[in-house]
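Here the complex is missing one protein chain, while the rest keep their positions.
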Amino acid sequence: MKRMVSAVNLVVAIGLAVASGGALAQIAKNVAAKSPWGPADEIGTLNMMSDNSRLDVLRQVSGGKVYDLGVDLFVGMPTCCTPFGDPTFQIFLTHAPAQDPSKELLSYSGDGVSMYTHTGTHLDTLNHFGLRGQIWNQVSSKDALGVRGWTKSGADKYPPIVARGVLIDVAKAKGVQFLPTSYPITVADLQDALKKQGTTLHPGDVVLTRTGVMHHWPDGDKYRLADQPGLSLEAAAWLIDTQKAMVLGADNFGVESFPSKDPANFVPVHSFVQAERGISLLEVLWLEELSKDQVYEFLFIASPLKMRGATASPIRPIAIPIRRM
Amino acid sequence: MKRMVSAVNLVVAIGLAVASGGALAQIAKNVAAKSPWGPADEIGTLNMMSDNSRLDVLRQVSGGKVYDLGVDLFVGMPTCCTPFGDPTFQIFLTHAPAQDPSKELLSYSGDGVSMYTHTGTHLDTLNHFGLRGQIWNQVSSKDALGVRGWTKSGADKYPPIVARGVLIDVAKAKGVQFLPTSYPITVADLQDALKKQGTTLHPGDVVLTRTGVMHHWPDGDKYRLADQPGLSLEAAAWLIDTQKAMVLGADNFGVESFPSKDPANFVPVHSFVQAERGISLLEVLWLEELSKDQVYEFLFIASPLKMRGATASPIRPIAIPIRRM
Amino acid sequence: MKRMVSAVNLVVAIGLAVASGGALAQIAKNVAAKSPWGPADEIGTLNMMSDNSRLDVLRQVSGGKVYDLGVDLFVGMPTCCTPFGDPTFQIFLTHAPAQDPSKELLSYSGDGVSMYTHTGTHLDTLNHFGLRGQIWNQVSSKDALGVRGWTKSGADKYPPIVARGVLIDVAKAKGVQFLPTSYPITVADLQDALKKQGTTLHPGDVVLTRTGVMHHWPDGDKYRLADQPGLSLEAAAWLIDTQKAMVLGADNFGVESFPSKDPANFVPVHSFVQAERGISLLEVLWLEELSKDQVYEFLFIASPLKMRGATASPIRPIAIPIRRM
Partner (left out) sequence: MKRMVSAVNLVVAIGLAVASGGALAQIAKNVAAKSPWGPADEIGTLNMMSDNSRLDVLRQVSGGKVYDLGVDLFVGMPTCCTPFGDPTFQIFLTHAPAQDPSKELLSYSGDGVSMYTHTGTHLDTLNHFGLRGQIWNQVSSKDALGVRGWTKSGADKYPPIVARGVLIDVAKAKGVQFLPTSYPITVADLQDALKKQGTTLHPGDVVLTRTGVMHHWPDGDKYRLADQPGLSLEAAAWLIDTQKAMVLGADNFGVESFPSKDPANFVPVHSFVQAERGISLLEVLWLEELSKDQVYEFLFIASPLKMRGATASPIRPIAIPIRRM
């Protein structure tokens, strides 16, 4: 019931944008929105999940094969944001067995890690990008940002995601290994791929777009943020406003296409979906096996680490095929 | 099928120890064992999982409520191993909105983290503790340990865990909020709790023991490794060798009780289960809601981050109730 | 010349406080002060240094023995601020020779470190503690604080310190190994020790106070911030306002005595000297050899790392005896 109300509210909230035809300037208002789920909401569309929605999809499971949608984390791995000053992935030993094992009974190994939270496959939370000092639900940095991060919309506030997932294999639909550099995926591209796949989107879906750029992984010179293909703003808005997607994800670094054409905003899709729609993003997803096996509908499970305040959490999502409906 | 063979092999491998009556000296041989799953095995008993085993439990799901078994990660949180020199949990901002938001359209936040891999709720991998220079499957540090970690049995080699989970609520069975300091849980304690709960263990279960010490969380002066109650070696061996548990977990720092009585080995249960039995451990689990709701059988899902070589991964497991069988 | 003017300005600036008898409330105004060295000043009293002042002391050098005033940095070392959430000292290998050296010609070792900037022997910069949002010279956090730190008064703005140093050995003057827990050193204590030593302070001196607590080093249970002896506010003000000290330092964690008696300010001496007087502090100094050899006057050299924006820099100061004057 909550879900119905929410959907209605959302429609009201975004009515004009859609009705007006979806020109870029009209889609993005460039102001953080209030949440239809109330002033305490920190997770946006994840409120669409319910015991019923989860049970629905769990009951549709058709087999026990698990698809692993996460990539390895390793020293030297591709990173989105080293050029922006963010830390690289580091793992280092803090305990190791003696070089001469005859000297000890117990062989003890331990290790530390450090990383940008947006490393490898990860979830972007709603405090990652705001507009004019406010994140989703018009929470201002003045009120909710401390030296160790946000008190609102951090990864610690996120529920595990258990939902119907859908793959839109745009690269396959276009018959290419990977989309061209900087290619902006259009609404027509999505519609065409869905048609070819025979897939129907449902409200509350986790919608994963495949650009094919994992072809380059883990070559960080080629798998890079700067000019990756990805969703156009119109395509993102269509998935959210018309199709009622709950979460968007992709196999590239930033879901959207880069570089942005807006000199004032290097991530117009991020700021739109996060600050104006309350949509969380999944990035650097490994979708190659799903694509190969033509698995387009599945139980999607991802469980972000509850790092307080974090703007992202590394995750290792899984997909389990469901009966097609 | 593989599972059957494995179980048989395991029985052969550990026959004498059990038959002989289980005295401590006889349970632990203090030598790393060969894997019954062959020389390439790096994950031990997780080989018991199969498409069939996963589908079995997925089909038993009885509702859509998700229990979150992970704790928050935050600056100042309790840590097992700061006294051993391991790093504390740190999160820090690398991008933040301007203090005067009128100066920018986009409000960009990002953050880095650093931590010991055994922080918060986590999975211990089989390279964490070995014996005399060898980890599980007699892999020696000389052959498989590099400056950035092990090439064998790291978290990157682990599959997502999708299995039947069972809670053994020892604290509740004993009618206490939490077990006494350093209390070693016995086989009789486990049997008594299972009987009271009406729970039967199955081969391949993820078996979670509740000591009640989460009562102290997050007070790091009381929730501490040094003298936590936990499994005795006999109890661990009973769960593994007699009941065919696939994974052991608990709501304390180290599954086993501390301090060890063996001056030569401060973690005799760790080294036994990891190096001699190929059993992975789950630690710092949040079992309070399961206990409160008397949910003893569930679909258990945990998806460790594939950090190459890591001796552990932070995880946020979920539990979804299943029909009792 | 500049030095003279500055001293005059300082006297004017602080005249009333001293004249009025130095009651605590009157010494500290609890407002950040403007610098007598002008609106661009970021280093406070370090402006007292000049080519002449440096040459003066260099010419007084009486021998080639170098006293090392820095402590080792190591995993597990005492830290001031782990209870406040700050990171511990970590060093970890990033490159190491092969375990079998016959396999390689080159044996390559490398390592990373992470730490709180206030680790081991270090210099506190003037952006460490401010009052009501302003640091020294009335620079406000609103104008000068970014996500990676301050643009003003960071360690990168600091010159190397080359100056006359003086040890005031209060512990020795009192005939104790170390001062009692929380003992606040008084003006009379300083005067008495100087008299016993036969030492005269000069304007521009780096004044190092010895409490003797290094006796406990490196036992972090005993060498701890919580209740260390150190300077009282009156003693600090006397050294600065009457004696014209340029820098204050000590062999304890925080120069001043802990805990503070002011519930609203846990570091009243820090905030006074840094925000109201522009005085930089040196902490965790190793003064044991100087004390043993009764070296009370010396060439003092410390060269902070120019980490941009940093509130401190680890340093390893040296002292070289000079002729007594």
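Annotations
For reference, chains read A, B and C in written order, and residue numbers begin at 1 within each chain.
Rule of thumb we're sticking to: a contact is a pair of C-beta atoms (placed from the backbone, for glycine too) under 8 Å apart; a residue touches a chain by one contact, two chains touch by 3 or more.
What you see is a predicted model, and the numbers here were worked out from it, not measured in a lab.
Every shown chain touched by the omitted chain in the complete complex is listed here: A, B, C. Checked against the full complex, the candidates C:I27, C:V162, C:L239 or C:V295 give a single residue touching the omitted chain, namely C:V162. By the touch definition given at the top, chain B reaches the unshown chain through residues 85, 90, 92-94, 99, 112, 114, 148. Within chain A, the residues in touch with the undisplayed chain are 75-76, 82, 85, 87-88, 90, 93-96, 99-100, 114, 141-142, 145, 147-148. Residue-level contact of chain C with the missing chain is found at 30, 50-56, 58-59, 61, 63-66, 68, 70-75, 81, 84-87, 91-98, 101-102, 104-118, 120, 127-135, 140-142, 145, 147-150, 156, 159-160, 162, 264-267, 271, 275, 301-312, 314-318, 320.
Basically, only the chains that are shown with their structure count from here on.
Overlaying chain A onto chain B using CA atoms gives a rotation of 180 degrees, to the nearest 5.
Per-chain Cα centroids separate chain B from chain C by 47 Å. Centroids built from CA atoms put chain B at 28 Å from chain A.
Residue positions 75, 85, 87, 93-96, 114, 141-142, 145, 147-148 of chain B are each in touch with at least two other chains.
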